[in-house]
Every structure is written in structure tokens, then in C-alpha cells.
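Read through the structure below, which is laid out as C-alpha cells, and then see the notes.
Complex shown without one protein chain; remaining protein chains in place.
== chain A ==
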């Protein structure tokens, strides 16, 4: 059978750096689910079942991408793998790209290169990060995910065990019932989130109201409270679609955990559906011109807790 000879999925990438950058943004937990489809690989992670992160490695990120579905009826395979191990594996390249971890970058690196008899490498592929080639291969359901890394004649083969998926449903986010959609520059959000850290808060309250294009984030801590208000200026709030007043409270540490994505992204879309589920969608512009999206979803605190946030929000406005 041809399925036995040819693996179900193979993909080759020559820019592992991008894969690492994207996957690091969602390294919230040690295990991740990866779903392979004909348009790319979707990774999902979750934390305490109130936060989920999704990263999508679209097939354009790979120089070659082959996926043969076993049969039309079957779902796309989902495998649970260790995200930590995957990142570590991919970084085997990362390390050798920037010389060597075990030798000093500035001095030892030279001898390292010389030892390999390749004196011209000081300015080439290694620094450009295009030296190695990485090949993913997944033979069939139940087999491990093979990653073969090749770099200047050295080949590393890693077999990552694929576990049975813990099929948890995604946090429901109703795109048809969005009551708040705000797009701002991601660094502004990052600055605001970091600013609130000064109160060592446990919760963060997000308030938006259509009248006056008001959008603010606030938090309370033992030393007092802090709040960051964004200007209604369209250059700051690029998109602002809020019908009514929306106030929701989320766990601060979870929002803060997205800071790597926040720092990398250029824009963020902050959406809330009628249940208060928050979706942060980060637009990452890779230097190859490709655009990548990283999504996070958060479940809000219940209404009772919201009441506290509401009071504070009123307080800030006076």
C-alpha cells in the first residue's frame, strides 16, 4: 500500500527561526495539541482550562508541504506532543546558528568554525539563520513525529512521541455575537499590561463603552489601583466597534502570559463575545512578508466578581 511507503505528512522548512518564534509565543504549557491539515499545522495549548492559545503554521512557512489524508471521511489527525521538547529540538539549530552555546560566542566560535574547516562561515548562513534544513515527517496515526535537522553536513534525527490527544473542546467564542472589537497597536497593549503590573494585581478589568470611544484597562492591588486609558483618537483605536458598555474581568497572570506574542506582534484585535469570552488575536508580520496570527482566548470571572470591577471602573471615571 502506498500509505505504508509514503508518510502521511512531510514538510520541509529552511527557516526554523520563524517556527521557533511562533511556537514560543504559545509556550504556556508543556503539552500541545497539533492538528495537521492540508493548509498547515494548528497548535493549541491551554492553561487551567480558562485560557487557550492557538498558533497556526501555515503551509507557506514551509518550502515543501505534503499531506495525504488517509481517507476523505477521516478527520485530520490530532497528536499531542511535548511543546517543550519540540522547541528544544528546533533550537538545536538555533544554537549552532549563533555559533555554539558551549563556547564563547565571540572567541570560541571562531575556533569552532575553524575546527570544521569552514573559515568563510563567519558572515554567511549561520548568521543569516538559513543554514539548516528541517524536515517534519509523520508516518501514520500512532507513529512518532520525526524531525530531521540538517546543517552543514550534520544530521540530527529526533523522534517526538505523539500522545493520544486529550480531546478538550476549544473555549467557545461566538464570532457571530461579538459585542466588542477593538484593534490597537500591540505595543500599546503591552505597555498598558506592564504598567498595571505595578500594583501586583490578581485581576485585570477591561472596560469599553461605545459613547466617547472609551477603552481602559484597570487593576487593583494592595498599594492602590492603576488604570490605563486609551485615547479615542482613531490612530490609537484603529477599529472600535462597541455597541454597549462592556466590562469584564480576567486573570491578570494569564493575560500577562501572552506578552511574548504582544511584543512580537504589530497589531492586536481585542474581541469580546456576549458571554464575556475574550479573544486576543495578534498579527505577526514575519520578515519574509508572511503574516501569521496567534490567538488567545480567556474565560472571564463570573458576574459576581464583575461587580467589584464595575465599581472601580466607575471610580476611575470621576
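Going forward, contacts are C-beta pairs under 8 Å (C-beta built on N, C-alpha and C of every residue); 3 or more make two chains touch, one makes a residue touch a chain; residues count from 1.
Please note the rule applied: contacts and distances are computed from a predicted model.
Only one chain is not pictured, and the protein name UniProt records for it, out of "ER membrane protein complex subunit 2", "BHLH domain-containing protein", "Succinate dehydrogenase subunit C" or "DNA repair protein rad9", is "DNA repair protein rad9".
Of the options A:231, A:244 or A:288, the residue whose C-beta touches the omitted chain is A:231. Only one residue in the set A:198, A:239 or A:266 touches the chain that does not appear here, and it is A:198. Chain A residues in contact with the hidden partner, per the touch definition given at the top, are 188, 191-192, 194-195, 197-199, 218, 223-233, 235-236, 315-316.
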